[in-house]
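The complex appears here minus one protein chain, its other protein chains still in place.
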Amino acid sequence: MKKVLSLTFGLLIIVFMLTVITGFDRKTQAPARQAELKVFMSFPRFRDQFERYFNQFKAKEKAEKNIDVTIKLEMPNPDQAGQILRARLASNDAPDLFTLHAIADIPTFYKAGYLTDLSNQPFVGALFGNVKEIVTYDGKVVALPLESLAWGYLYNKKIFSDLGLTPPQTLDEMKAVVNKLKAKKITPFELSFQESWIPQLMMALSLGGIVTSEHPDFVDKMNKGKGSYKEVESVFNIIDLIMQNGTDKPFEVGSAAGSADFANGKAAMWVQGPWMAESILKVNPGMKIGVAPLPVSNDPEAAMINLAVSTSLAVSPTSKNKEVAFDLLNYILDKKVSSALFQELKFNPVASVHKYKSYPWVDEAMAYVSKGKAYKDLSLPQAVTDETAKMLQSYYAKQATKDDIIKALDKAWADSIKASSN
Amino acid sequence: MLAFVFPALLFYSVFMLAPAIGGIWYSLTDWNGLNPSYKLVGFANYIEALTDDPIYLKSVFFTLKYVMFMVVLQNAFALLLAVLVESRRRSKVWFRTIFMMPNMMSMIIGGFMWMFIFTKVLPYIANHTILHFLDRSWIGDPGYSFYAILIVALWGGVGYLMIIYIAALQGVPQNLKEAAAIDGANKIQTFWRVTLPMILPAVTIGIFVTLNSSFKVFDVVYALTGGGPGRATQVIALNILEEAFYRNNRYGYASAKAMILFVIVCLITLVQLRLMKIREVEV
Partner (left out) sequence: MSSESTNAIGANPRGRVGSGLIFLALVVVAAFTLLPIAMSLLNSLKTDGEILNNILSIPAHFEFSNYINTFRKIKFMRSLWNTVVVATVGLTGIILFGSMAGYKLSRTRGKLSEFLFGLFVMSMLIPFHSIMITLTKIARDLNIQGHIIGLGLIYIGLGVPMAIFLYHGFVKSIPRELEEAAVIDGCGEFKLFFTIIFPLLLPVTATIAILNTLWMWNDFLLPLLMLTDSDQYTLLLSTNMLFGEYGNNDWSAILAALVMAMLPAMALYLLLQKYITKGIAEGAIKG
């Protein structure tokens, strides 16, 4: 027994030494004519697809420019990604390419000097106008859009057409729809509040609608420390309506379970983006998904589609292999292969190189956009979005009142101004 | 001497002492974790945490409530199980093995398993039997989720304490019990008068082990409710994490909160050491 144990420990020590040595060894090896790119993306679920795509890129770069590219791909969980990225950038350890949230991150990142001007890159010419606008800051294109979104809430087209309903445009119309659904014993709204970002979507849409139609200076005022959520208290009208007419036990239902419920017709509407389409269709491939703008008041013009580019790819100005980084960036929107990638990821087309047919729900949303019923996603501090998420959960659980929410959001906004000013 | 101590000291200093001292330092600043520059703000963070942060205070009180329940219930159940298991002859090894099992796995795994029980198995039982009261939102209703957390924590923790108590029970000299029996004491009297005083040291250990571990509770809550709905079940550890890594990344402020936790745990441990000293002197 003693011998066995001491032998084991001896072995352990050897393994320990070997792992340490090989670990360091790997870092110091650097053959000639090699370029290493560190790529940071918050898409762990798409790891395989991107790895394959990057391998194609490596082959191309080797063949055309005789550069041996190694790509170190890091894909943290979306929950952590922002935090990790900010830490890297702040400690001068920036990845060569990284994903960021176009609307929330570009202004602060740009001011901090973390973004490279990409205006002269070939891919820019192919971008669609409305998409390009969102990744443009200070007159310069600073990121390559990956996910472009036009979203409202989702509805079950079959239930709606069976009952002869059309997507309501005002609060009163929505109440009528809710009553008709209830009369037929159909639950109007799917509630999936286990993940706090989902209830947050209700506020994103209702605040977007109310602010754009009634209080266009709200964000400015809040940033100057002069506003309050009290002014936009009417955002709660639709939220209350949804919460009172939703499915049971929402805190046990996350995005995946919500998709399954919605796909199985457990509820007629779901405040969720079309980014859930893939998981909905996986459960029910024949499902007809509709996208409509969320009514927020009795002004039909205030029901609007949210236009956003969420995840975009940027290049660090401190990159040592900028040329290769630019090549990779342009390859993402390559004429020949980009279409297949974007279609596989179920992303919307962002540039003229994307030749695949867009999904019907995208067309439906874009029809509203072409009528002018759309707004550009509001730029709120991340801390306010996080706080909204938590507070709406508490609100449903009757742990917080409207006034608590207003107070908490005002404080979160004030704190984040304070935090970013020093 | 230093050649032997140096490696341990190096790792210890870098990963334990430095963060502890650094934490004290940062708790006095407004550092946000990213900016290279920050300034000293004195005790402002501490004052804010203790007077102007209802969320933090709520998490502290929630944790305190949890600690109290755990200290009483976990030790009572563990002692009871230890006594009952020790009274068996052939089956005792089996029971001990089973009761220890949950302790071998991470509470993350245990928490997810219980999530399945709470959200799928219990509603199923409720729908198919007369036990309708089982159909509740165990995880989502703040009125019940505290008890759900408690059940899972007890499930995971009782076995560990039971082992300590069994070891203590085995140390009680048999002749003492026999003497009590000869004097006409029944089993229950023997337990209260003879056994319990003899295993009191183990009870002290058990209480402080529970105190220490339940102040640091994280895994169970993370797996079951994530602190939600909203912040209804947020414990101190989750609150510190949220402050530092979400919201406005106020590292300095979060460090102050962490130091307050440190002081609480420190006080408890010092009391523990003092009590043990006193007892050693008595023995």
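Labels for the chains are A and B, by order of writing; each one numbers its residues from 1.
Please note the rule applied: contacts are C-beta pairs under 8 Å (C-beta built on N, C-alpha and C of every residue); 3 or more make two chains touch, one makes a residue touch a chain.
Just so it is clear, the structure is predicted and the values come from calculations on it, not from any experiment.
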Hidden-chain contact residue, picked from the options B:40, B:68 or B:167: B:167
Selected from A:75, A:271 or A:309 as touching the chain missing from the view: A:75
Which residue of B:62, B:138 or B:155 touches the chain not shown here: B:155
Hidden partner chain, residues of chain B it touches: 1, 3-5, 7-9, 11-20, 22-23, 26, 33, 81, 84-89, 91-92, 95-110, 112-117, 119-121, 124-125, 155, 159-160, 163-164, 166-167, 170, 174, 177-178, 181, 187, 202, 205, 209, 212, 215-216, 218-219, 222, 236-237, 240-241, 244, 251, 254-255, 258-259, 261-262, 265-266, 269-270
Residues in chain A touching the chain absent from view: 2, 5-6, 9, 12-13, 15-16, 19-20, 23, 44-45, 47, 74-77, 79-80, 84, 87, 91, 93, 194-195, 252-257, 259-260
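One rule holds in what follows: only the chains that are shown with their structure count from here on.
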Mean-CA-position distance for chain B and chain A (Å): 37
Chain B to chain A touching residues, read off their complex: 30, 32-36, 38-39, 119, 137, 139-142, 228-232, 245-250
Residues of chain A touching chain B in the complex: 80, 83, 86-87, 89-90, 193-194, 196, 248-252, 381, 383, 386-387, 390-397, 399-400, 412, 415-416, 419, 422
